[in-house]
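These notes are about the structure you will find just below.
One protein chain omitted, others in place.
The block that comes next holds chain A.
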């Protein structure tokens, strides 16, 4: 499974747990429009760290959190596992 599909499946699972209606997952979807609040995003990052063994947002010094789903996925793809 690709990093992208792992991220999407984690998002779908969290959406179900948090009772969030997830819109179609496209690269240019703003994270704000996913229906995920900051807590749900924090849970997503923690689950992905468990699954992928990386957390791209605490490694970086100048960690600006991505604004779209595509940027979020690329942050994971660009970190050497």
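FYI, a contact is a pair of C-beta atoms (placed from the backbone, for glycine too) under 8 Å apart; a residue touches a chain by one contact, two chains touch by 3 or more; residues count from 1.
As a convention for this text, contacts and distances are computed from a predicted model.
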> For the chain omitted from this view, which of "ABC transporter ATP-binding protein", "Ferritin-like domain-containing protein", "3-oxoacyl-ACP reductase" or "Branched-chain amino acid transport system permease protein" is its UniProt protein name?
Replying inline: "3-oxoacyl-ACP reductase"
> So which of A:4, A:47 or A:74 would be touching the chain we can't see?
Replying inline: A:47
>> By the contact criterion defined above, which parts of chain A meet the unshown chain? Give residue numbers in ascending order.
In response: 17, 39, 42-43, 45-47, 49-50, 55, 58
